[in-house]
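Complex shown without one protein chain; remaining protein chains in place.
Moving on to chain A:
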Amino acid sequence: MNKEQLKAELLKKELVKPNSTEERLAMEVESLCGENDILF
């Protein structure tokens, strides 16, 4: 596989997209407090 294909393979590894540290830090400022799916 070439580098681009390897990168594409790596992207498939993500199961849940992370929030960045910056996004988490911003959450401290304000208090923190499934259209077609029915989820329990």
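Please note the rule applied: contacts are C-beta pairs under 8 Å (C-beta built on N, C-alpha and C of every residue); 3 or more make two chains touch, one makes a residue touch a chain; residues count from 1.
The rule is simple: contacts and distances are computed from a predicted model.
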Protein name, per the UniProt record, of whichever chain is missing from view ("RNA polymerase sigma factor", "Autoinducer 2 import system permease protein LsrC", "FAD binding domain-containing protein" or "Radical SAM core domain-containing protein"): "Radical SAM core domain-containing protein"
Residue ranges of chain A at the interface with the undisplayed chain: 3, 6-7, 10, 12-21, 24-25, 27-34, 36-40
